[in-house]
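Up next, chain A:
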Amino acid sequence: MLLEITDLQVFYGRIQALHGVSLYVAQGEIVALIGANGAGKTTTMRAVSGLRPAAHGRIRFDGEDITKLRADLRVRRGISQAPEGRGIFPGMTVLENLDMGTYARRPGREQRQQDLERVFGLFPRLKERRMQVAGTMSGGEQQMLTIGRALMARPKLLLLDEPSMGLAPMLISQIFSIIKEINGQGVTVLVVEQNAQQSLSIADRAYILETGLIVTQGKGRDLLADPAVKAAYLGVA
Partner candidate 1 sequence: MKFLIDNFWTLTSTGLTQGAIYALIALGYTLVYGVLQLINFAHSEVFMVGSFFAMWTLNALASHEGHAGALLIIGLLVLAGIAAMIGSGITALFVEFIAYRPLRRRNAPRLVFLISAIGASIAISEAFGIFISRNILPVPQLVQPKVVLTLFGSQIYNMQVIIVAASIVMMVGLDQFIRRTRLGRGVRAVAQDQDTAALMGVNKDRVIALTFLLGGLMAGGAALLYTQQFGLTRFNVGFLLGIKAFTAAVLGGIGNLRGALLGGLVLGLAENYGSALVGSQWRDVVAFVLLIVILMFRPTGILGESLGKARA
Partner candidate 2 sequence: MRQRHIGRFAAVAVAIALAVAGCSSSSSTSGGGSTPAASGGSSGSCDVSLGFFGALTGQYANLGVNIYDGVKLAIDQHNKKNPGCQVGLVKYDSQGSPDQAPALAQQAINNPKVVGIVGPAFSGESKAADPLFAQAGLTTITPSATNPKLADNGWKTFFRILGNDNAQGPAAAKYITNVLKATKVFVVDDASEYGKGLADVVRKSLGSAVVGNDTVQSGQTDFSATVTKIKASGADAVYYGGYYPEAGLLVKQMRGAGVTATFVSDDGSKDPGFIQAAGGKDANGSILTCPCLPPDKAGGTFFADFKAAYGQEPGTYAAEGFDAANVFLAGIDAGKVTRADLLSFVASYKGQGVTKQISFDSKGEVSQVSVWAYKVENGQIVADQVIN
């Protein structure tokens, strides 16, 4: 078990966002966490990466209890998150943003070049724009950048927060095929998504989150057909 979350509760001030979430991610899997907005997906992500403290419950990673570990130290353990939306450094160039991904691990020149090539291989757009200031790029390009940057950390576990958000349909399917490809290279992926269709179709397993609780879980393909999914999103019973 690479990641194991037990009875996780998270508060914002006095507002409880997670009411006891338990899930696990095994080595080499793609696991999707889906649900409508405000269901607690991003909060779960932030708790795993250490940006949000857990009020209760436990998070184990690679056999170690990391519940109380500082966020930057979790990165060093091998958890890398591509944050949602415009979680890039807008004032840095693409290349600088990618270099930030290697901050914790300080690769040598050669290694860095290798990693860059790998990311550029996945996202040729980034190579074209590598000297561009990231804040001036389109939403889709920024999304690619956050993923590419997370990969630069050579994570054991890649956390993807809404990778399809704000993207045109063409780009969305492209992103998901890239996720699949990354996973093929041996990276375990936990992806949080609103776009149920796409994420479920690539995920090995999936959890459906509703108002801070996991309501359903199962194999990705199975859930695609599950009416509970449609209910969670469109409110059709």
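For anyone wondering why these and not others, all candidates are chains of the complex that A comes from, given by their letters.
Structure notes:
The rule is simple: contacts are C-beta pairs under 8 Å (C-beta built on N, C-alpha and C of every residue); 3 or more make two chains touch, one makes a residue touch a chain; residues count from 1.
Just so it is clear, the model here is predicted, and its values are computed rather than measured.
Of the numbered options 1 or 2, all belong to the same complex as chain A, but only candidate 1 touches it. The touching residues of chain A, when paired with candidate 1 in their complex, are 49-51, 70-73, 75-76, 80-81, 83, 87-92, 96, 99-101, 103-106, 133, 135, 149, 153.
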